[in-house]
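Please find one structure pasted underneath; my questions will follow.
Yeah, one chain of the complex is gone here, protein chain that is, but the others are all in their spots.
Right, subunit A next:
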Amino acid sequence: MKLITHNMLTSKCLKGVMTGYPLAINATDVKITEVDFNPEFITRVIPKLDWEVLWHAANSIGHSEGLPKSIEPKFEENEDFLKKAHKILLEVEIEEGHLTCPESGRQFPISKGIPNMLLTEAEVQ
């Protein structure tokens, strides 16, 4: 699971959960996968993100070093910033671990890089 994916995931479908965001990350295996740098895409996706959530997610798995705490003004012209964003969004991957709903504590396992967000019928709103 890449951090761009984590940034858009919620557990709000759980019964009794309001926002279910952000999910806490517990990682037992983190790997770095090389992905081609695509500045057009990164520029397009940055305004969609919750950057604070991204920073805290990176920090929680020990990958926040050098990552700015907020989006820099004129980031689209700042290649250094775009490369940092690229790396944290697409290259850092959680292979094994779990996500935890911030409200209910429900855990979602991550196995072979894929989070399992399936719920039982009784758990759904």
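Everything that follows uses one rule, which is that a contact is a pair of C-beta atoms (placed from the backbone, for glycine too) under 8 Å apart; a residue touches a chain by one contact, two chains touch by 3 or more; residues count from 1.
Definition applied: contacts and distances are computed from a predicted model.
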One chain of this complex is not shown here; going by its UniProt record, which of these names is it: "mRNA decay factor PAT1 domain-containing protein", "Methyltransferase domain-containing protein", "DEKNAAC100538" or "Acyl carrier protein"? "Methyltransferase domain-containing protein"
Checked against the full complex, the residue among A:T5, A:S60 or A:S104 that touches the missing chain is A:T5
Contacts of subunit A with the missing chain: which residues? 1-2, 4-5, 7-13, 21, 33-36, 38, 40-42, 44-45, 48, 50, 89-90, 93, 112-119, 124
